[in-house]
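With one protein chain removed, the remaining protein chains of the complex are shown where they sit.
Chains here go by letter, A, B and C, matching the order in which they are written, and residues are numbered from 1 within each.
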Amino acid sequence: MTKTLIGKRVLRNEDPRLLTGQAQFVDDVEIPGLLHAAFLRSDHAHARLLGLDVSAARQRPGVVAVFTAEDMGADWEPGPPLVSPPPTAKDVLFHSRRQVPLAKDKIRHAGEAIAVVIAENRYIAEDAVEDIIVDLEPLEAVVDLEQALHPGSPLVHDDLDSNLAAHLFQKKGDYEAARKQADLVLQRRIIIDRGAAAAMENRGIVADWDERSQHLTIWDTTQAPIPIRNGTAARLGLSENQVRVIAPFIGGGFGPKMMMFYPEELVIPWAAKKLKRPIKWIEDRRENFYATTQERGQIHDVEIALSRDGHILGLKDIFLHDTGAYDPYGLTIPLNTQCHAMGGYDIKNFTTEVSVVFTNKTLVTPVRGAGRPQGIYVIERLLDAASKELGIDPVEIRRRNLIPADAFPYEHGIIDQAFSPLILDSGNYWPVMQKALEMIGYEKFIRDEQPRLRQDGRYVGIGITPFIESTGVGPYEGARVTVEASGKIFVATGVGTQGQGHFTTFAQVVAEQLGVAVSDVRIVSGDTAEFHWGTGTFASRGAVVAGNAIHAAAVIVRRKVLELASKQLDTPEDELELEGGRVRVADIPNRSISLAELANLANPLRGAVEPGTEPGLEATAYFGPRYGATAFGAHAMILEIDPETMMIEIKRYVTVEDCGTVLNPLILEGQIHGGVSFGIGNAYYEKLHFDENGQLLNASFADYLIPSATEMPRIEVGHVETRSPLNELGTKGVGEAGTIPVPALFAQAIENALADRELEILESPLSPNRLYELLSRKEAG
Amino acid sequence: MPKLFDLALTVNGTRFEQAVEPRTLLSDFLRHDLGLTGTHVACEHGVCGACTVLLDGEPVRSCLVFAVQAHGHSVTTVEGLGSIEQLHPVQEAFRQAHGVQCGFCTPGILTTVVAFLDDNPDPSEEEIREALSGNLCRCTGYQHIVDAVQLAAKNIKTAHQQPAR
Amino acid sequence: MKIEGQYTFDGPREVLWELVRDPQVLATCLPGSPSVRQVGEHEYEGEIGIRVGPISGAFAGQLSVTNEVPPASCTLTVEGKGKVGFVKGVGNIDMTDQGPGKTLMKYTGEVQIGGRVASVGQRLFDSVSRGMIDQALGKLNETLQARSAAR
Partner (left out) sequence: MKPAPFDYFAPTTVEQALAHLAEHGDEAKVLAGGQSLVPMMNFRLVTPSVLVDLNSIPDLAYIQPDEDGGLRLGALTRHHQVEVDSLVAARMPLLHEAMPKIGYPQIRRRGTLGGSLCHADPSAELAAVSVALNARFRLRSPRGERWVPAQDFFLGLFTTVLQPDELLVEVALPPLPARTGASFLEVARRRHDFALVGVAALVSLDENGGCRQARMVFLSAGDRPMEAHRAADVLTGHAPTPEAIRAAAEIAASDDIDPSSDIHATAEFRRHLAKVLARRALEQACRRAAEMK
């Protein structure tokens, strides 16, 4: 079958609704009698909750109810663990401490919910929150990762004897032995700080309990509607079919909307059922900075051993990972960091040890990149240091260490975030880097342009950073494909969608099989009433896992269609072709039958059908990869820095991605562009500033700086395609690829621009102020 | 309890009269009182631009204007630009150039761009980026949005050049 | 947030010490000059009204004086809690004679701000706290001048 649609720049099915304000987001849900919720949140990061007086709030006109932990009685229980600690890996210590619906006894981070007000509208609800008198006894806050582990540090969780949440040791080969062989051993301390996902749409949830039908409908800004349904049913003592969770249009996810259960997801459905009234809670931007999960905080003490000719003999990475006040998401992030600290390089000896630390800060769960940028930052910073020490060109030292094409599948012998062995399934790395070098004109820049610019007194630098991205992890997703009586196609799948264009790429996959127009394929994703098996959209897995499940279902339906059509047209199946919504005989185009007719024939209203046949032209299929597909890419950048003001302008930005089969280049480019802007934010603009008392000092878009159109460069995107052998479509994920290498690349390019200052950057994010401090310190010696 | 204010205004060409609390933000009035949920709210402190609407043709943050201030004025929201059947040229260009991903910031960007192209029908890329600098988008990296604005400008110009029948 | 500075008073150290040890006097130097009630040997309570242009907040405040070494040094702790958040300031003050009728006060301390005002108003802290300290010391000096003159 020749590809007609896959790989084409097909316009998106979902756009007309989004462009005209007709697409429904959670805050757009209106129900008669809808009530509105607002939460009282802690001003303190760490405190004992001594008393709570909600009487004034309850009396305020327009207030329907005020609930505290106490009011929830026996229904008060912590959220479930999202990810359990790795069962397989040995040397694992893990203390599971999960977020609570409403704080009881103790506050563990600023912004933790203490009480909820339900009122006629949000304005009144917020008035009433100010009526609540809360008596908090402040405790010393646990903020710094290292001090948190010192004996005598205050404890985030009093029942533990330290703030150590988890400890995980992994090794490959024998680092210590390799170190002895080394000509050069470099040790560095690398510090990476926190950022926010800052999706444009804040979180929100609407819960509607219908007493008569005993049915609960929930609209939730979640990346994982099915687990939310199952968990909610269990908590409220309902059968799963009594709960329907809808993730409608979602205004960006980027990871935190995968986290569950958020306290609000525990409280709002409970309150709706208790009050028998529909309730809406919409997070405001300030809450989003406190109550929505964040990521990136790690401190690495790392050591690399190399031979004189720049070959990496071994790598040792001991690091701390900040998980915030609770750790419902297990070890996903630090495992990703461990798996990416070797980058795309052939490293035989690797030792890695992570200590996960509880702090009095907002919870940490994956944010676009999910531990991968930290791993890539570590190895790439070390290689830049090594290339200077050894006098080997930064490109050359990377080339010498990249995994060769004939080494795939390449087994690392450690476990990945899904607890399966880390195996790089396929790839051809060096050509990807070569292409990036050509696109940005590396040779010419180094040879001609940079020296000329330097003579004009301008500080312009270049960098290139290769990286891997583990994607498309299990366990599985599923889908149901149906040819409807109209001849149009209906597809239901479980993953939520947050702007990735699933309505289009999935439709392309189906249309490819069934020979219909992409616009004739209607996708429903993220509605448990339509499909209720699956996990969610995360880890760049939508197109890989759900995409392949849809493909598998479409293939079965195609078979059914051909079977029936060959009877009707009495022609062997191999002489039939599907096109334009019809099945026709290849060489006699006028002998054909429409999918609509076939759909009706397959679902007759009268008469007998052959025993054992299934009605309809429909199939449900599932896909679960043996292990995740690993994508590869290289980014290159030219930037100019004004060494007086530290203002930076990115002059060129090039990315080359190998994410296997490309379903839709238009959408792929969009994913890359967005990923890069996210990464540029991580590298230079975005940092969550917590003070020594755990107060977040920049909980607004005025102080938390996400890149705007005037900061973003044009991004030139190139492709190389190495199909993944792990799935039919040959796809690998790309959702996080744009973000992963940027901070490392940015640091490399700045060092290159300021070569004569011999600056070494070992931290992220940067800022003009920080660069000024680093350079001043350097000059002071 | 402050007294209600009898508000009368025109939204997308239709006149509305309603009593509102003075503190009601225009964004909330449009979304919740009029059910025009195309206007999105993302920061409520005037930085992100998602709630941008046209007030007497001027692009303004509807989260920084009280509904009562629109009394006797005319407001245009994304719903007033075009329909699914008949997209506004700017909306069509955003579709063609893939200037939309999650679509949450899009309505505010569309209203901003419509006003911008009225003032400056033939903008440079730099001018376009400046015009977009008050609208945050987390998905696109802005590149396809900039492309979309360029395409819209081109299409609108050629449309004007068509000889009138 | 760290605070540090010094101020030269126009009056003898003993008189200044009397004033510093008199919470009623100290109170008049705080924003909104609250009237304070004594609630413990060294603890006092009052309503502090902080106003920075259009931004205003009422804070239920506590004031305490510890580590006294008369007439040279002590530790002042001011705490305020209100709808917009909370403030806590701890300052060690140290006074030395600076020639006839002059006293040099050195202060070092820590200001802690939390809640709504901290999360969105950070760019104002430094200049607000410096402004308030200068204002307070200024008022204290006026009182001192009046008191010394009265003698």
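Definition applied: a contact is a pair of C-beta atoms (placed from the backbone, for glycine too) under 8 Å apart; a residue touches a chain by one contact, two chains touch by 3 or more.
Owing to the predicted nature of the structure, the values given are computational and were not obtained by experimental measurement.
A.B. asks: Considering the complete complex, which visible chains touch the unshown chain?
C.D. replies: Contacts of the omitted chain with visible chains: A, B, C.
A.B. asks: Consider the whole complex, including the chain that is not shown, and state which of C:Val52, C:Val90 or C:Leu104 touches that chain.
C.D. replies: The one listed residue touching the chain not shown is C:Val52.
A.B. asks: From the list C:Ile48, C:Val84 or C:Leu144, which touches the chain that is not on show?
C.D. replies: Here the residue in touch with the unshown chain is C:Val84.
A.B. asks: Using the touch rule from the top, list residues of subunit A that touch the missing partner.
C.D. replies: Considering the whole complex, subunit A reaches the absent chain at 122-123, 126-127, 130, 284-286, 644-645, 647, 685, 689, 697-698, 700, 702-703, 705, 707-708, 710-711, 767-769, 772-773.
A.B. asks: For subunit B, which residues touch the unseen chain?
C.D. replies: Residues touching the hidden chain, for subunit B, are 1-3, 5, 21-23, 25, 28, 44-47, 49, 52, 55, 58-61, 63-66, 68-69, 71, 112, 116, 130-131, 133-134.
A.B. asks: So that we can see where the missing chain sits, which residues of subunit C does it touch?
C.D. replies: 52-57, 83-84, 116-117, 120-128, 130-131
As a working rule, only the chains that are shown with their structure count from here on.
A.B. asks: Where the CA atoms of subunit A average out and where those of subunit B average out, how many Å apart are those spots?
C.D. replies: Distance between chain centres, rounded to whole Å: 30 Å.
A.B. asks: Between subunit A and subunit C, what distance separates the C-alpha centroids? Give it in angstrom.
C.D. replies: Roughly 49 Å separates the two chain centres.
A.B. asks: List, in ascending order, every residue of subunit A touching at least 2 other chains.
C.D. replies: Counting only residues that touch two or more other chains, subunit A contributes 700, 702.
A.B. asks: Listing for subunit B: what residues touch at least two other chains?
C.D. replies: In subunit B, the residues touching two or more other chains are 45.
A.B. asks: Residue numbers of subunit A touching subunit C in their complex, please.
C.D. replies: 43-45, 110, 130, 286, 289-290, 689, 691, 693, 695-700, 702-703
A.B. asks: Would you pull the subunit C residues touching subunit A in the complex into a rising list?
C.D. replies: Interface residues on subunit C, with respect to subunit A: 1, 83, 85-86, 112-116, 118-120, 122-123.
A.B. asks: Which subunit A residues qualify as touching subunit B in the complex?
C.D. replies: 11-12, 14-25, 27-28, 30, 61, 121-123, 198-202, 249-252, 254, 284-285, 498-501, 666-667, 669-670, 672-678, 700-702, 706, 708-710, 712, 714-715, 738
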